[in-house]
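Every protein chain except one is present and positioned as in the full complex.
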Amino acid sequence: MLDFMFVFFAAIALAGGLVMAFHQSIVHSAFALVAVLFGVAGLYWTLGADLLGATQILLYVGGVTILLLFAVMLSTRDAGRLAIGRYILMAPVLGLLGAGLLRVYQGVIAISEGRELTLLEPEPTSDAIGQLFVDPHGFLLPFEVLSVLLLVVLVGAVTVARQQQEGTPDA
Amino acid sequence: MIGLEHYLYLSGVVFTLGLCGVMMRRNVILVLMGVEIMLNAANLALVAFNKFMLPGADGTVAPDGQVFVFFTIAVAAAEVAVALVIAVALFRRLDTVNVDDVANLRW
Partner (left out) sequence: MSPEMLTDLQALMPEIWLVAAIVVTLTADLILGHGRTARTVTGVVALAGVVGALLALGEQDTSVPARAFGVLSVDGYAWFFRALIISATGLVILYGIIFRGLEDRTRNEFHPMLLGAAFGGCLLVSTDNLLMLVLGMEMLSLPSYIMAGWQKRERRSAEAALKYLVYGALASGLMLFGFSLLYGMSGSLWLPDIGLAITEQWELGGELGRMLVVGSTVLVFAGIGFKVAAFPFHFWAPDVYEGSPAPVTAMLAVASKAAGIGLLLRFVDGAFLGMVVSEDWLARLGSVTAVIAAVTMTYGNITAVKQTNVKRLLAYSSIAHAGFLLMGVAVMLTATGDDRAAVETGQQATLMYLATYYFGTLGAFGCLMALADRFGAEDLDDYEGLGRQAPWIGVMFVVFLASLTGLPPTAGFVGKWFVFRAAISSGLDWLAVVAALNAAVALFYYMKIPVSLFLRGGDQPRVADVPGLGLVPRVANLSILVLAAATVWLGLMFDDLIAWVNASLL
């Protein structure tokens, strides 16, 4: 069952990634991104990270991709054309990068040998994670910093966007 | 049997696909989608590592990696919000979000 779920979600994520990276249409790419994010959420679930999977769906699939789709709608006329010349230029670079990554991962595999996912535990993780968020020696400070970050960034974003509306373009 | 290595290989492949997107695409929004995919690959690796971590002295594993991912998701959302604003602002001025067309500053 677990094997099946892994293969299922991994296939969704991979297919989405392929379409995202190579499809001509920008809207197709955006929906492919949704597939990747959904696949990853499912994989979190197979890893027993239920809360994280739910967050991924809510925040990423529900929030980030909507934002990106808005950006596509508001700002794009041309299709997400691929630069073929760039492919030829980049192919060796990407090949090298891929080969390097593969070697790196073989290293990771070497340290991870013998650790297998055996059972799918439906045990909820929210309790332990919630505790860590409010533990002064755990993640309390990062949690507070994150709130400041969101405050500052969103105010800044709104300010720039509002300028756009009110601004009289000087053309 | 599915083990850590499967997750990690998958994460590596997804990361490379995201990098392909970043390198090949010229539309800023697509570039950012590629970055999001790279971030997701990293997140997946973090959660997988966390799951397969050897238990500590008290016999449990602290969900550090999972918590880390919560933070990166939130930060990525903020990043996309900023990107949306900047891309739309530029589009209104230039009528393009194509990285190659942004050539006024020497690229």
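Going by the order they are written in, the chains are A and B; count residues from 1 in each one.
One rule holds for everything that comes next: a residue touches a chain if its C-beta (ideal position, glycine included) is under 8 Å from a C-beta of that chain, and two chains touch if they have at least 3 such contacts.
Every value quoted in this text rests on a predicted model; they were computed, and no experiment measured them.
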Legend entry - Chains in view touching the one left out: A, B
Inset, instruction - Kindly state which of the options A:94, A:128 or A:146 is in contact with the chain not pictured. - result: A:146
Legend entry - Footprint left on subunit A by the chain that the document does not show: 100-101, 103-104, 106-112, 136-142, 145-146, 148-149, 151-153, 155-157, 159-160, 163-164, 166-167, 170
Legend entry - Missing-chain contacts mapped onto subunit B: 8, 11, 15, 18, 22, 28, 31-32, 35, 38-39, 41-43, 45-46, 49-50, 53-54, 64-65, 67-68, 71-72, 75, 78-79, 82-83, 85-87, 89-90, 93-94, 97, 99, 102, 104-107
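Basically, only the chains that are shown with their structure count from here on.
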Legend entry - Parts of subunit B lying in touch with subunit A, wherever the complex brings them together: 1-10, 12-21, 23-27, 29-30, 32-34, 36-37, 40, 43-44, 47-48, 50-52, 62-64, 66-67, 69-71, 73-78, 80-93, 95-98, 100
Legend entry - Touch list for subunit A against partner subunit B, complex: 2-3, 6, 10, 13-14, 17-18, 20-22, 26, 29-30, 33, 36-37, 40, 43-44, 46-49, 51-52, 55-56, 59-60, 63-64, 67-68, 70-72, 74-78, 80-83, 86-87, 90, 93-94, 97-98, 101-102, 104-105, 108-109, 112, 115-118, 125, 128-129, 132-133, 138-139, 142, 146, 149-150, 153-154, 156-157, 160-161, 163-164, 169
